[in-house]
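Structure in structure tokens, see below.
Complex shown without one protein chain; remaining protein chains in place.
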Amino acid sequence: MQKVTLTLREKNRIPIVADSITPDNFAGLSDRDIEQIPVWHGNSQVFLGDIFEVVVDGSDTAENVVIEINGDVSRIKRIGQGMTAGEIIINGNVDMHCGCTMSGGKITVNGHADNWIGCDMRGGEIEVNGNAKYYVGSGYRGDTTGMTGGKITINGNVLDFLAEHMSGGEIHVKGDAGLLLGLANNGGTIIVDGDATMAAGEMKKGLIVIKGTVHEMLPVYREDGTEEFNGETYRKFTGDVNIRGKGTLLIK
Amino acid sequence: MNVITDAICPFCGSLCDDLTIKVENNKITDIQRACVLGHNKIAGVTDHARIEAPLVRKDGELVETTYEDAIERAAEILVNSKRALSYGWSSTSCEAVSKAIELAEETGSVIDSCANVCHGPTTLAVHEKGSPAASLGQVKNRADLVIFWGCNPVHAHPRHMSRYSMYAKGFFTKKGRKGRHIAVVDVRETDTAKIADTYVQVDPGCDFMLLQAIRSAINDNEDVIPEIVGGVPKETILELATMMKEARFSCVFYGMGTTQTRSKYKNGDAVSSLLYDLNQYSKSVMIPMRGHYNVTGFGQVCNWETGYPNAVDFTRKFAYYNPGETGASDTLLRGDVDAALVAAADPGSHFAQEAVKCLAKIPLIQIDPYHNPTTELADIVIPAAVVGVEAEGTAYRMDSIPLRMKKFIDTDFKSDEQIVTDILEKVRELKRGA
Amino acid sequence: MSELIIKNAAVCDPLNGINCEKMDIAVKDGKIVESVSSNADTIDAKGKLTMAGAIDGHTHCAGKINVGRLMSPHDMRMNPVNGLSGLQPATSVTRAQAGYNTPNTFALGYRYSKLGYTTLSEAAISMMAAKHTHEEFESIPILDKWGLTLFGNNWQVMNYVRDEEPEKLAAYLAWGLRATRGFGIKVVNPGGGEAWGWGKNVTSIDDEVPDFDVTPREILVELAKANEDLNLPHSIHVHCNNLGKPGNYETTLDTMKIMEGIKAARDRQVLHLAHLQFHAYAGNSWREFESASTQLADYINTKDHLTFDMGQVIFGPAMTMTADGPLEYSNARMLHSKWSNKDVELEDGAGVVPIVYSPKSFVNSVQWAIGLELALLVDDPWKVMFTTDSPNGGSFVNYPEAYSLLMSAKKREQIIETLPELAIDRMVLPGIDRELSFYELAVMTRALQSKMFSVDTIGHLGIGANADIAIYDIIPDKIDAGIEHEKVKQALSATSYTIKSGNLVVQDGEIVSSPRGKTYWVNASGRVPSEINEVTLKDIQNNFRKYYTVAMSNYVVDDHYLPNPIEINTQEA
């Protein structure tokens, strides 16, 4: 077990890109080593030690590294990018691209997350105990496959374009979702406990369940009886008919 | 007297190239064939209040200075910034754009064009689905159906209709307007809608729903379409679909009504998907109604020089692109830039209040021929020649056809291209010194 | 007065009959000379393989590649070929680089230079957007460029063909080359592009083009004749009808046969067939799809009037881009992929569609084999130009991969073993053991291009040639490319030195300087009698007045767009 505690020294406005904050990168490193990892602050390079007070307890391999981040890191991007193992706990709001492309391990955000959390995720787990903004678990610009594996749980609400181009894995939003969630889903599972608007266009395959109200049902799904999901009965829709999709959309 | 024929109008993305300009003693004395927008811009070079000299803000007031001083101050601001925003570059030449990109790369800045508040979402839609397009002459020579969706050319592109779309006569369209069906889809009955054959009124923000419904109709999936979609009756939706399927050649011109409304880039994406299916039955293309005369050119140059069409962030020395994060409005709303260079655009007028507030707080350099709301916020103001009137250069029409803009009259003002070149040189000098 | 001497080079220079001989090369003022003074800078090449700068005779490097870029921001982030793809930061010498299949202009220049390339032939200039191509040319550093102008679906061309007015046709072509500053005549799916204006296509060389009362056959033959009447340095450069369709090899054979009677004005082919791989398919459906490379190679081996390029496929993501609009639409429908289209009034069209060639796909695997088969089954390397039709078959940064496939039967065998059995049944590659030598590779990448484009200053290292030189970290007599194919691939991926017009631009695989390149264009107007020119101009003006949406004066590319021009005047030749 290796515990790394990062405490933000001073809140920044110009974004810091800290894709080096991962258990993989920190495994086996001392506080001095970690302090000397370079990160971009705007167009200049600084070091993690300039940004955070770093305390390391123990030394271990990535799967046994726990990184705890304290302070408002709502202007620090890409925390946990590409991580394969271990754990990150963020006690505060976090900036964009947290946990993007990660393939293993767990990130917990005890605050709100900005856009693109868990984008292009391959595996592992993300839990946000507040809200998240746009493009949770989506693909990046131009890509036609986004999240392919892993699980994202948002305990609050999310904004538009949840899980765009998702092709695997699971997303559970316990609050409401915004516009156009699950666009071009190709095999992922999306569950929204609250409401959603214009859900699930161009779904090829996969499952989308909306437990609350769907505002403005897109005219691209064919009603196909009912289906049970977790002990409850839903109206079942199949589509997107325009791409001969075999996706399932369950709504109340 | 000097008569310039086939002159190119530097106003909108129609980039009309048939103007005749008469010049006497370095004064424009006659402008033929321009619309009111183009005429006022070209005539305005001498009529309107120009920024007469470089200005710098001292104790809250803008006071005159020299080009040299203004350029040096501008360079200092950029060199000292951690993340500057370079914005605009849409009413200027491709040559100036190219230099602006080099400056952004050199200073580790973010650079974005007016597409940010205009057709930026169109670009995002192309990333998703591509763009089935054509040059405007294909519409002129072939189209028997033209659909204006969320655009109002009577006001925004006045000569578009006679030169390319509504009235134009071509090889297969000898009857012009008579042989062509015009449909308008909009949230209000615009002046364009008033002269159309079909007007479909859609509820605000429901374009995406309507486009999906038409696509379902095209694909013989009428059964999934409810009786009313976005305020439009099913019957009308089926009529639109039939109209599109039966046309020999159709074009959807789309504007801000699709990009600036709810669902944003998904509307353009949906037009593209609709055409992807429609082309199995009937030839159909889509062309965005671009606003600034060379906002298309910015996209072209930025795309070939950086790999991305706009919203490029060079803070990490390589090109990083992600509208929503690196767009001009995004950076200003988040307040995560510490200086701005604005050229050939007026965010003071055309950005949302929250974004303008950020511009007002940070050091702001403006390059422009005219005093405008951005000037009110600027700390350094560098007057420029009017490109397309006082300086030549390349511009791209809304259909990506390049044209070389002419210079009609001489001026003592520096061109945008020259000003940026000078700033870039000064930046390099300062960096070498540092 | 800059002087340079390259010592102890193992020179491979087929145009001068030199096969990996140890020599010195002297350079003065950008040209190769007999000797230089003792003040000359020295490069000790230490027996390394030294060739003329390579020439990519068919690549999509400027113009519609920008549509590809716009469609694929994810391509900018892709990095499958280390050092030659992906996002790379700016340095004190280089601008920021991005991309793989559709890299930015700077990356194009740097990466081609690292591979030892010094000249590019853009495969298609859209006439009306020609300024765009030249703007991108200007932005691509280091390399020299030219572009081939699209004429195969042009209204005025089709009208003159139909009306049997060969002189006016030639006059129009000369005008078009000048207006677009083009190098030669490109024909893409003749007639099919016009049909695509109505969402249709043609399916053989004898289909009638809607509304124009001509056939692809007539367009092809008349353009070929006019090409020779104008004494153009290059032959017509043809992308046949029916690209990418099973059974299309018959159309390809037809196209080759109708050119047999054309007399060449110069010592070169009268027909160049572009990316032949895509036109060498047998079978009547995708289920029956199989290689037709034998049928085509058998014909080519008996004829001397044509050259072709491979259009080799590279496994992985690629970006198809072509003036063949209807093809791209059917590609997009078949692949369920993004689709861009760009028809140009009175002239031609274009489409761009991303693709992934998968070694698990039987069709893709056969396509991969066909390119290699064509290059290996045609005996004479002077008929075969090396290409991937970049980025249609794959990005140019993969050329070393394809070179090593041509040079190693063992490597081919290793890959074939992994392909679907059905694919192996439908190809002839497993039975081919030919391995190309460095000499033959130099023919296909340099010497042939010099000849087929009639540019005698490039593609070789003789006295008077441009000092465009590539030196690779290979000792030719100490390597067996058949076995050490991986080593060959690595060495050909980054030169020890690339010299462009006498300037050192690459050293040890890194860009060390970035001079501007030049642009070639062909002026054939001297071959057109003035009275013919006059009447033709009237027709051109008429088209502008009635049908074009730009003025004629704004259409032509002026000198501004060619700051470093090389004008080839066909009158003088």
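Each chain carries a letter (A, B and C) given by its place in the written order, and its residues are counted from 1.
Rule of thumb we're sticking to: contacts are C-beta pairs under 8 Å (C-beta built on N, C-alpha and C of every residue); 3 or more make two chains touch, one makes a residue touch a chain.
As a convention for this text, contacts and distances are computed from a predicted model.
Student: Report the protein name recorded by UniProt for the chain absent from the figure; options are "Dihydroorotate dehydrogenase", "tRNA CCA-pyrophosphorylase", "ABC transporter permease subunit" or "FAD-binding FR-type domain-containing protein".
Tutor: "tRNA CCA-pyrophosphorylase"
Student: In the intact complex, which of the presented chains make contact with the chain not displayed?
Tutor: Result for the missing chain's touching partners among shown chains: A, B.
Student: Can you tell me which of B:130, B:158, B:363 or B:393 touches the chain that was removed from the display?
Tutor: Candidates B:130, B:158, B:363 or B:393; residue touching the omitted chain: B:158.
Student: Touching the hidden chain in the complete assembly: which of B:305, B:330 or B:379 does that?
Tutor: Final answer for the missing-chain contact: B:330.
Student: Looking at B:69, B:246, B:354 or B:410, which makes contact with the chain not pictured?
Tutor: B:354
Student: Which of B:248, B:262, B:317 or B:428 touches the chain that is not shown?
Tutor: Looking across B:248, B:262, B:317 or B:428, the contact with the absent chain belongs to B:262.
Student: Counting contacts across the full complex, list the positions on chain B that touch the omitted chain.
Tutor: 11-12, 35-37, 40-41, 44, 47-49, 116-118, 120-121, 124, 152, 154-156, 158, 187-191, 193-194, 201, 204-205, 256-257, 259-262, 264-265, 291, 311, 323-324, 326-330, 333, 346, 348-357, 360, 369-373, 376-377, 386
Student: List the residues of chain A that touch the chain left out of this view.
Tutor: Touching the chain left out of view, chain A contributes residues 115-116, 133-135, 159-161.
To be clear about the criterion, only the chains that are shown with their structure count from here on.
Student: Of the pairs A-B and A-C, which shows more C-beta pairs in contact?
Tutor: Looking at contacts between chains, A-B has the larger number.
Student: Between chain A and chain B, what distance separates the C-alpha centroids? Give it in angstrom.
Tutor: Inter-chain centre distance comes to 34 Å.
Student: I'd like the Å distance between the centres of chain A and chain C, where a centre is the mean of that chain's Cα atoms.
Tutor: Each chain's C-alpha centroid was found; their separation is 44 Å.
Student: Considering chain C alone, which of its residues make contact with at least two other chains?
Tutor: 71-73, 75, 338
Student: Spell out, as numbers or ranges, the residues of chain B touching 2 or more other chains.
Tutor: 127-128, 314, 316-317, 321
Student: For chain C, which residues count as touching chain A in their complex?
Tutor: Counting only chain C, the residues touching chain A are 71-75, 77, 336-338.
Student: Tell me, which parts of chain A touch chain B in their complex?
Tutor: Residues 13-15, 17, 40-44, 75, 96, 115-116, 134-135, 140-142, 179-180, 183, 198, 201-202, 216-222, 239, 241-242.
Student: Touching residues of chain B toward chain C in the complex: what are they?
Tutor: For chain B paired with chain C, touching residues are 5-6, 8, 17-18, 94, 98, 102, 105, 123, 126-138, 140-142, 163-164, 170-172, 248-249, 272, 276, 279-280, 282-285, 299-301, 303-309, 314, 316-321, 394, 396, 400-404.
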